[in-house]
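Omission of a single protein chain aside, the complex is shown with its protein chains in their original locations.
Up next is subunit A:
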Amino acid sequence: MRKTQIWDHVILLAGVFFMVTPVVLAFLTSTHDAITIYKEGIQFAPGGKFLENYETVLFQAGGFTKEVDGFVMLKNSLILGLGFAIGKIIISMLAAYAIVYFRFPMATLCFWVIFATLLLPLEVRILPSYEIVQKLGMVNTYSGLIVPLIASATGTFFFRQFFLSVPDELLEAARIDGAGPWKFFKDILVPLSQTMIAAIFIIMFVYGWNQYLWPTLITTDESLFTLVRGIKQILQVWVGAQIPAFNEAMALAILAIVPPVLIVVVFQSWFVKGLVESDK
């Protein structure tokens, strides 16, 4: 008993070590200046440039056009993450609602078609998607960043499974209580799905936040750059004898981690509830 407990902890600690070390090293490295990093590589002790580096990435306009600072990129990433998560939740809840509660021809087929799109990642349809966005004139807009990605097979699937587990009597009781389809959705289903919504929100927010390929394609205007793209941008200025600002890249990477971590920490209790507990 005790022996297995010790082993359990050893394994867990090893997992924690592998997960956390890169983050800690990135943070430590981000507190040095670029020259030290260039000469000595990754740093294992804190340096003295914490404030300067973070101030630079947050507030000093950089990039090619000198229009965008870290703060703007943070804002853009937030807009993308939130729009992505909220959009996906709304669309997939409505889709699941239609599939589960309304009898329409080929509903099952519809569901499986939606489900099958899971097999087609963004990369597969990237050319036609870009073509459409471009023809609609949505290149370099927030809606161009968000809308083409908000259909979600995963979300639809999870909400479908959840709705299927809601007892039919609840619908029947609501019908007798005079609730129409919209009222039933709004008054009963949405509140019941709270924990599910929270769980999907976290997953989708982080997913949206970490998007790289799509924003790279859709936004050429630097004022729409997201944090994840910003990191790349900093390292790209290898012009002449200039040393890439590794310190700033690390600082930006650390900043990019913070909001998703905050979201997970804040929603964590809900998230776990959504996964393990049904409030029915």
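We take it that a contact is a pair of C-beta atoms (placed from the backbone, for glycine too) under 8 Å apart; a residue touches a chain by one contact, two chains touch by 3 or more; residues count from 1.
Here is the rule we use: contacts and distances are computed from a predicted model.
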Query raised in the report: Which choice in "Molybdopterin dehydrogenase", "Formyltransferase/hydrolase complex Fhc subunit A", "ABC transmembrane type-1 domain-containing protein" or "Sn-glycerol-3-phosphate import ATP-binding protein UgpC" gives the name that UniProt lists for the one chain left out?
Result: "Sn-glycerol-3-phosphate import ATP-binding protein UgpC"
Requested in this report: Have a look at A:L58, A:L78 or A:A179 and name the one touching the chain we're not showing.
Outcome: A:A179
**Report entry** Touching the absent chain when the full complex is considered, from A:I188, A:V206 or A:I243
**Finding:** A:I188
Query - Positions on subunit A where the hidden chain makes contact - result: 167, 169-170, 172-179, 183, 187-188, 191-192, 194, 279-280
